[in-house]
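Only a part of the assembly is drawn; its chains keep their places, and the rest are absent.
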Amino acid sequence: MNRSLVWTDIGKMEVRGLETPPLRDGWVRVRSEFCGICGSELSAFLGQNELRRPPSVMGHEFAGEVVEVSGSVDRSLVGQKVAVNPLVSCGKCRYCRSGLRNLCIEREIIGVNYPGGFAETVDVPAYSVYRVRDTLNGSFSEPLATALRAVRKSGIEPGDRVLIIGAGTIGLFALELARKAGADIVAVVEKNAKRAMIAREWGADLSLPPEALQDRDFDVAIDAVGFSSTRRMAVERVRRGGTVVFLGLHEPKAEVNGNSIVRDEVSISGSFCYSDEDFSRAVDMINRGTVLRESSWYRVEALENGQDAFRRMLAE
Amino acid sequence: MNRSLVWTDIGKMEVRGLETPPLRDGWVRVRSEFCGICGSELSAFLGQNELRRPPSVMGHEFAGEVVEVSGSVDRSLVGQKVAVNPLVSCGKCRYCRSGLRNLCIEREIIGVNYPGGFAETVDVPAYSVYRVRDTLNGSFSEPLATALRAVRKSGIEPGDRVLIIGAGTIGLFALELARKAGADIVAVVEKNAKRAMIAREWGADLSLPPEALQDRDFDVAIDAVGFSSTRRMAVERVRRGGTVVFLGLHEPKAEVNGNSIVRDEVSISGSFCYSDEDFSRAVDMINRGTVLRESSWYRVEALENGQDAFRRMLAE
């Protein structure tokens, strides 16, 4: 039996013992030690994500220990501490073959299409695990890899002036990585005063509400919210020839000024999840301790407190 | 006196003799031999462009012979056949210094901010002239350079499947350059049946009205119209990881699906005018005869017929 935090209905979760299915060939079983709660899970919990239906076991930001491997998998994996890349892909399409599993036409996600990390054990493909030094930090690999891809796509260069919109987990990690990539100035725009404060603690030069932003001349803007208004802000606040990365997914709509994009030669790229290269780099940086040295911004809870944790985060 | 086709009022043009001002230092005087009519001039003529006010002398797609040079300019230019890059820029800003005069914060255009090519002579900066073999073909340098920049920005590679939206001059030139850049398949979408036909003559594999387009899997899409609807089409019709270039300027609005841009990792770039490198390449290709071998798609008129020519093109 696999003790799991089951999302049973809108606004409800409970811990149940679920039957453990046989381990698929090429997969491994991981004892989940730490699993983050993603913003998309908070909205799913409220029934605001049509792609997700209860009952299900969420959790795609996790790390733990390999406890079992299927026949064809190298047995030395057993006992290792690993972070898990939750993307499951076909391995055959043009994208998989080009190192872009994140664009696989059959992509699925552990914690969405398969039972996830809010459970005692999780089954995942063997190609998805990456050794980590410690599983608490390791559980940040997934959101860090997401932010890393966006920062890599933004092409930030030493000396750049960068705007980050949104200071949720993704925005904060993007802030840290923008700094790491050499930005001289990082401004963060965030509605929520508490999060704006955290952004300052993480080293933002400016951290202020959207309506207070004055500057218009950023080399790079990263939208880590995903409203039409924040996308427009990103496009309007970069300099001529500037680069925008769209990362947020709050609503489909994007109403921007097309003529300005033309006349100012703005570039916009979407960034989704991570390639294996992104994920592997994120893990390496965490293992080396060259990122995420702050530790006061998160809280650890027992599986049993799952429902409360979801509710509390929604209230914050 | 400089015989000039003056746009005197909405829908009206007449040939007048204008006083010739002294030649500025660093500038040269060009006898205009051929000058194209740009789509933006057609709408200006109708009073639909708020940046343009009568009276003025339009014309930014021209070539001719240098007839006079100011003191500091190399005299050997006199007598040469040249195409003219109509961009006037400050030479000092970050963009000018990076080879991106098209983004100069003080950019101006001969034919908009200065009297243009629909006249016997035109004054232009010496740095703007490029030798051409013949001035009729040379007068296509400007729109060809515009299309070239878009095609270079699109990163078309051998074997690509490309969508061009709009078969006006810019769209047709983009079609030709997409082929030249190695596209295996070029589809053109065009409302106007006559122009759709020309696109087929220019080698489009498919040339059809917007509503008839089926394919969704282009590597590259170039919007050479500039409506919100055509921009959306460009974004929706590229494959995951595909590239879109916005070139058209018909309206400011651009309502696209931001979540799709994220999840499909679409890239969008605006393309405006041309760098000197683009312009110089366009001229070289025309001089070598490696582009624009078709000759049945344009018509030459005398300056005196200017008003009629504008009216006829608007009626087509």
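By letter and in written order, the chains are A and B; residue numbering begins at 1 in each of them.
One rule holds in what follows: a contact is a pair of C-beta atoms (placed from the backbone, for glycine too) under 8 Å apart; a residue touches a chain by one contact, two chains touch by 3 or more.
Every value quoted in this text rests on a predicted model; they were computed, and no experiment measured them.
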Subunit count for the whole complex, all chains sharing one sequence, 2 displayed: 4
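Methods note: only the chains that are shown with their structure count from here on.
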Whole-Å gap separating chain A and chain B, where each centre is the average of the chain's CA atoms: 43
Residue ranges of chain B touching chain A (in the complex, touch as defined): 95, 100, 102-103, 105, 226, 228, 231, 240-241, 246-249, 251-272
